[in-house]
Each structure stands twice: as C-alpha cells, then as structure tokens.
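Shown here: the complex without one of its protein chains, the others still in place.
Going by the order they are written in, the chains are A and B; count residues from 1 in each one.
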C-alpha cells in the first residue's frame, strides 16, 4: 500500500469483488473439492461415495504403473529442463555477443514462443511421420529405426525434442534480457581484469545470470510437468496405450476417461503439493530479486 | 619524428565471430525449418503428400487447400469449419486477455492505493491462486462448470481461466513502482480515486496494458486442456482445441487431407506469432518484468 492511500471505503471492496468472486467459485471451491474427494471412494455409477481416509494415497504409492509414470515424468522433466535451458543459454550468449543482426536473431529465435503445445505436437507428428517424416528419414539414415507411437523410447524422444523446441524461445528471451541488464561498466571492468572470454563468462556473467537461471529452472519444471500435456496428447494421438505419459496426463486419463474420481483427486493433490513446493521456492527467489533492484 | 600515417587496419576474419553467427543461424533454422516443412505441404495436392511427404518445391494447391481448411467441416455436425474455429479462438484470446486485464487492474488498484482493513487477507486469497495451475484442479473445476450449466459456452470457457492472479500480480508490481508523489499530487489537485484511476493511472499504464494484452492473448489462444474438457460441441471448438480432431482425421478418412490439416495448424499458429513478432518490444518487456 502507498503511504497516502485513498480512504474511501466502498470503492476498493467493489473493485476487489469480481476477482474474489471468481476465484472463490472457480479456484477455492474446486481445489477444496479435490482435497475432499481424495479421501473418498466414488461409486463408478455416481450413486455415492464412501470415506476411505488415506486409502487413495496408499493405492497410489502401491500402484506399480503410477510409480512407473512418476519415474518417467521425473526423467522427462529433467531432460526437457536441461536441454531447454542449455540450448537457450548458448543462443542468448551468442545473440548478446554479435553486433550485426542481433535484432533479427532475436526475432528468429523467439517467435516459436507463440505456438501452442498441441500444435507443436502436430508439427512433431509431421516431422516424425513413419513413412516420410524428415526427422524419421534422417534418423533412419544414421541407422536408428525410429517408430513414433510404437516404440516407447522413440516416442519419449520425440516428446522431449518437441517440448524442448517449444520451450527454448521463452528461456532465450529471459536469458537475453538478463544478459542485457548486466551493466556495461561491469562488463568493461571484467574485460580489464580477465583476458579470456570464457573466463569472464564463468566468473562474472554466469553468476550475475544466476537469479534469472533459478527463476527459469522453476518455470521449466512447471512447464515440463503441466504445459506439455497438449504436446503429448497430440503426439500419441489421444491414444495413450503403452505410450509414455506424464503425471498430469494420467490425472486426465483416470479422472476424465476412467471415471476414478477418488484416485484422480488423490493424484491431483499430489501434484498440488508438488507445485506448491516449487512455487513457494520460486516466490522466495522472486522476493529476493525484488530486493536487488 | 614518428610516422603518424598508418597502414589501414587489415580486415581480419574473426573466427569466433563466425562461429557465433554459425550457432545462431543453426538455432534459427532449428526453430524455423519445421514450419517451412508444414508450409510446403500446404501447397501440394494431398495424394502427392501421402506418397512423397515434404519436398523441396512449392506446388499450386495453396488456394484450394485454403478453401477446404476455412469452409469445410470435418466433424459430424459440419459446424467446425476453419472460419468458425478461428472466430472461437479470437473470442477466447481476446475475452481472456480483456477479462484478465480489467479484473487484474481493478484488484491491483484496490490493493495498492487504498487503506483497507482486510487488504492483507484479500492479498493472500488472491495470490494463493498463483500456487496452483488449472491443470492440477482440472476435474473439480470441470464439475463446477458442469453444475453451473456453463459447458459449451464462452462463459464456461473463459471465466474459470481468469481465476488466477497473474495479471493482478503484474499490475500490483507495476503500480508499486509508480512514484508515490504522483497520487499525492493528484490528491492535492483535487482528483478523487475514480478520477485518479481514469485520468492518471490508466493512461500511465498504457504500455503495460499492451504488454499484458499480448501475453494474455497468446496464453488464451493457446489453451488446450481446458477447452478440450469444456467444449464438446463442434461449433465451440477453437483452432488449438480442434487440432487433435484434425490429426485424428488424418488416420481415419480414406484420403488423409494433409493440405487442410497443415493449413489449419498454420492458421492456429499465425495470429499469436504475428502479434509476438510485431509487438516484440512490448511483449518482451511484459514477459520479463512480470516474472510469472
């Protein structure tokens, strides 16, 4: 609040009301409902539910398939996050280096941000088409008999590649703006103190980029967990079958298609706890960044 | 005496600079090539695509494919034409962006510029929503919309998506960065809260509103999971929501209509991409300054 805020009483309440109303109806109610129904076993025909305590959670922990999906999600998240960040950092550093065409490169490298994940998945389908997909052909030419949608590992590879392709631009934008906000004087001081460009990068630039990096780390983990849903759904053509899937996809499959509301709610709550932990971690970082400036 | 004339500096080839450019060009191609492949295929007749896939030449089928994509429906109802989906996408993108900005600015204004007894409580109630994305509460949210009879309506599609505080958070940060003296000067100049908002704060936030609009429009346009659940009537499909059906059509029909499918994918991509490219500076500013 500003020091000299207005003292009118009714106006701020009126201003807050629409937002509060919407979040109560569409946030707190459903979130509470998910928590609540995670302790119940729903009758498959919708005739009622029985309180089962933590059974839904115990079922999850004991469910081999769920644990397998959790492990895959972890691996998927690690790969997507790592490659998106590394590739974006490399490109941002180079785009920050060059004098000619910096603006053009920026445009060329960031526009994919605006592509929806499922559309990215569609483009993946084209690129990895079984009979004539350019990437399939390329992989075949180096002796990898790539079969999207059939081979588990191949499908997973395509998911990672498409997800990285979609995520590099946003990381690139943040890294580049982080690099450009490093004061000129700091760079010049580093030029005088250190002859080697690589040395300057690791000693000065990289630590100054660390806040951006931490922020992006969380963003990318969240992206890998949630936003890739569309990419995956289209890549497997809506037929999960034996294909790899992530935890969010599993919630959708169990709850929306399988009608196991209790189990699906328990899965939702597990995800909520996961996101909660990540976001709180991130908030602390954002707070600290605000104090810098 | 020293000779002050010097040989003109030799133009050295800086290998490191060349390498930088090589990496950047490779990165740009990595981003661009898949789209070029898709585009090439929209210019070819479907039979040729089925046989040969993408090639290194442009065909003359762009026009007929465009007609098919925009005016021909693929579903049972015959209502999900490209034009219909395009319209729905615009309604979702614009409705979502405008709703978010209006609600966000109002709430942020109340939180930053008023002495309010329960301000802290309201703050926490609103900002807790940043903690849980829609994806983790998707099923209960669906049930709420279902109970309220809002399935297959724009209200049911847009309003629940607005139930998060990203824009509020963003405007709160921005309002806090505006010097306090401005509101003080306005108060001495006799401007009340409504006047201050309309005369000073809104015009002052023009750039921020534009940046937010771009980000939110793209975000709304690109929604997939939520529309997939809420809109089951084909005339409510957005382009992005329709993409799965488009791919499934490629499997089922006798002659997969690659031209139509690829063109619809391109149309789904084009508006948000163009906005991001043309309003790059605002967009980057909005994105990097909101941090979320």
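Methods note: a residue touches a chain if its C-beta (ideal position, glycine included) is under 8 Å from a C-beta of that chain, and two chains touch if they have at least 3 such contacts.
Please note the rule applied: contacts and distances are computed from a predicted model.
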Problem - Omitted chain (choose from "sn-glycerol-3-phosphate ABC transporter ATP-binding protein UgpC", "V/A-type H+-transporting ATPase subunit K", "Transcriptional regulator" or "L-aspartate oxidase") - UniProt protein name - result: "sn-glycerol-3-phosphate ABC transporter ATP-binding protein UgpC"
Fill in the blank from the handout: From B:67, B:184 or B:233, the answer for touching the chain not displayed is B:184
Practice task
Quick one: say which of B:17, B:200 or B:277 touches the chain that got left out.
Solution key: B:200
Handout entry: Interface residues of chain B (partner: the chain not displayed)
Key = 179, 181-182, 184-192, 195, 199-200, 203-204, 206
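The criterion applied here is as follows: only the chains that are shown with their structure count from here on.
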Practice task
Would you kindly tell me how far, in whole Å, the mean C-alpha position of chain B lies from that of chain A?
Solution key: 16
Practice task
Would you mind writing out the residues of chain B in touch with chain A in their complex?
Solution key: 16-17, 20-21, 23-24, 27-28, 30-32, 34-35, 37-38, 41, 52-54, 103-104, 106-107, 109-116, 119, 122, 125-126, 129-133, 135-145, 159-160, 162-165, 168, 176, 180, 183-184, 187, 192-194, 196, 218, 221-225, 228-229, 240, 243-244, 246-248, 251, 261-262, 265, 268-269, 272-273, 275-277, 280, 284, 287-288, 291-292
Problem - chain A residues within the chain B interface of the complex - result: 1-8, 11-13, 15-16, 18-20, 22-23, 25-31, 33-34, 37, 87, 90-91, 94-95, 97-98, 100-101, 105-119, 121-123, 125-127, 129, 131-134, 165, 168-170, 173-174, 177, 197, 215, 222, 226, 229-230, 233-234, 237-238, 248, 251-252, 255-256, 261, 264-265, 268, 271-272, 275-276, 279-280, 286, 289
